[in-house]
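Of the protein chains in this complex, all but one are displayed in their positions.
So that you can tell them apart, the chains are marked A and B in the order they are listed, and the count of residues begins at 1 in each.
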Amino acid sequence: MGGYILRRVLQAIPVLLGTTFLIYFMVFALPGDPVLALFGDKTPSAAQIAQLNAEYNLDKPFIVQYFLYLGGIFIGDLGTSFSGQPVSEILAQAFPVTLRLAVIAVFFEMVAGITIGLISGIRKGGIFDASFLVVSLILISLPVFVIAFVAQYVFGIQLGWFRPTVGPGAPIQDLILPALVLATISFAQIVRLTRSSVIETQSLDFVRTAYSKGLSRRRVIPVHILRNSLIPVVTYLAVDFGVLIVGATVTEGIFNVPGVGRTLYQAILRGEGPTVVSFVTVMVLFYLIINLVIDLFYAVLDPRIRYVK
Amino acid sequence: MSSNDQEPTIKRSPNHFVAPLEETPLAVIDAVKVDEKVSNLWTDAWAFMRRRPMFWISSFLILLVVVVGLFPFLFTQTPPNNECFLANSNGGPEAGHILGFTKQGCDIFSRVIYGTSTSLSVGLIVTLITASLGIVFGAFAGFYGGWVDSVLSRIGDIFFSIPYILAAVVVMSVLAKYRSVWTISLAIGLFAWPSVARVLRAEVLRVKNADYVQASIALGVSRFKILLRHVLPNAIPPVIVVITISLAAAIVAEATLSFLGVGLGSETMSWGNDISQAQRDLRTAPQVLIYPSIALSLTVLSFIMMGEVLRDALDPKARALR
Partner (left out) sequence: MKFSRFGSAAAIIAAGALVLTGCSGGGSSSESTSSTSSIITTNGSEPESGLIPSDTNEVGGGKIIDEVFAGLRYYAADGKPVDDLAESIDTDDSTTFTIKVKADQKFTNDEPVTAESFVMAWQDAVVNLRKNASFFSDIEGYNETGQPLTGLTVVDDNTFTVKLSAAASDFPLRLGYSAFYPLPASAFDEAGKVTDEFGQNPIGNGPYKVDGDKAWKHNESIKLVKNDEYKGGREAKNGGLTVTFYKDFDSAYADLLSGNLDVLDQIPDSALSTFQDDLGDRAVNQPAAVFQSFTIPSRLPHFSGEEGELRRTAISYAINRDEITKVIFNGTRTPATDFTSPVIDGYSKDIEGSDVLKYNEKKAKELWAEADAISPWDGSFQIAYNADGPHQAWVDAVTNGIKNVLGIESSGVPVAVFGDFRAGITDRSIQTAFRSGWQADYPGLYNFLAPLYATGASSNDGDYSSPEFDKLLAEGSSETDLDAANKKFQDAQAVLFKDLPAIPLWYQNVSGGFGEGVQNVEFGWNSVPLYYEITK
């Protein structure tokens, strides 16, 4: 087990290098000139362009820019944004907010999704199953911005249950509504996944054995069925946690959450290489850790999976 | 393998150690019915599916969507993008325009009809990309384990951790001249496959410990054959669910990209584009948003239902349970 973890940690190094390289390349490949964009509809002079390019290393070849950036990381310098703020500071601001948002969202997904999925799976074809099939389909087929706008308007403005946007400091109570919106996207997936996994598990011999031993449903369902149905669900939840950290751009924008998605999207549009790369790098780190934890978790859920080699 | 659950129960007389062949029903059982169709996973699945109404409903819907996508002109005479008059902006239904008009005064019905092919193509192409990449990566990673797993999974991690919006902005800008359903599908699909891969990998890890797989290994069947013949068919059902949902998600993602301004141009009809445009008037003219949404939901619904039926049909255990 210890060796396995060590190996995974070592694997993280090429992944990080690969990702930063790919990202840096993508930002570099973005057509258009971030310096020109700084001048709006005005056209700057050649000298101004040259100076700003030099300041942000944009005048150097791609590979040099990349290594300058990498070099900076080792002395703890992630560069600065166009507004003069150190990227490390932007990171420290945005990540905790998004992390909180993602945790709340995943919590909602997990509790609601697994419960409903389990019930649907056990009572397959019943009225409960059918009605949640419809609900989850509707949720899947609506773009998130539509859900977000409707939720903001109804719950934030009409009913006044929540603040329609996130206030200063992004307190938990303001994050509940955006988290619910985020949760709706994956909720449907979790329900479907849990449901099909439960149906599958139910047909396995050990479940039949458990019933034939005379165990009650009360015991078989949580201990035998649920535990053995969770592998794909947990995988998905982990993946989704990653997605929430990475890609809550639209929701964060609509609810004005000062988190990763919003900041990153702005940085992408402005072509701020160092900011984009640093954000994505931290996200990859997160993601690798989550994956490792999940893979270890498999072993707990399914004793047959062992990491021995 | 698991497709021969229906082991016949043979009653033998305990008095005979070896029964004469003609006394037992074995002759009947062992007899080869030359003219009977070979029973395999897929014929069984077909036999199962055709008895399910859900299969026929979803088939009908998918067929309808495909026909509309291929031959939109059979369904409406109104051009979707011409004859748009602002005087009709957000107008209600009238003769010849049964669903009313969009903000730009275009005929909603015609736009929904003509938008079908775009949304459907995006969904299908993305699914093709994610499914093929995801299955290859997931299956090999899970089955071979070791360094193969490490390399493939880590490649998946890299692609997964790149925000798809960044990917979309980059792909759509770099390929701005070729902006089409292909580029937008590439932008979505290239970065969406790791979730399929991960689910499949987890399933493969589970399945490959099953007795029949271990037995095949013991019999010396080639590893690749085992993966193809025994592991994949049994690991695929949950993946089918993920794939059908991701088909739906791709159609929706196209809408979100339009909302963010990196979608298709307005001369390309797509439900996503129309939904994102109509969202501005959500409060005053919700009907403009509703019709493309219904079309999108129905399409998504039909594919998910199909996925559901397929999953059950391909999974003998779930089938047997009915």
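Throughout what follows, a residue touches a chain if its C-beta (ideal position, glycine included) is under 8 Å from a C-beta of that chain, and two chains touch if they have at least 3 such contacts.
Since this is a predicted model, take the numbers as computed values, not measurements.
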item	value
Hidden-chain contact residue, picked from the options A:16, A:90 or A:276	A:90
Contact with the hidden chain (one of A:39, A:211 or A:297)	A:39
Contact footprint on chain A, counting only the chain that is left out	30-34, 36-48, 51, 81-85, 89-90, 93-94, 149, 152-153, 156-157, 160, 163-165, 167-168, 252-256, 258, 262-263, 265-266, 269-271
Contacts of chain B with the absent chain, listed as residue ranges	82-87, 89, 103-106, 169, 172-173, 176, 260-263, 265-267, 277, 279-284
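By our rule, only the chains that are shown with their structure count from here on.
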item	value
Complex contacts: residues of chain A adjacent to chain B	7, 11, 14-15, 18-19, 22-23, 26-27, 29-32, 137-138, 140-146, 149-150, 153, 188-189, 192-193, 196-197, 199-200, 202-204, 231-232, 235-236, 239, 242, 246-247, 249-250, 261, 264-265, 268-269, 276, 280, 283-284, 287-288, 291, 298, 302, 304-305, 309
Of all residues in chain B, those that touch chain A in their complex	145-146, 150, 153-155, 157-158, 160-167, 169-170, 173-174, 176, 194-195, 198-199, 202-203, 205-206, 209, 237-238, 241-242, 245, 248-249, 251-252, 255-256, 259-260, 272, 275-276, 279, 282-283, 289, 293, 296-297, 300-301, 304, 311, 315, 317-318, 320-321
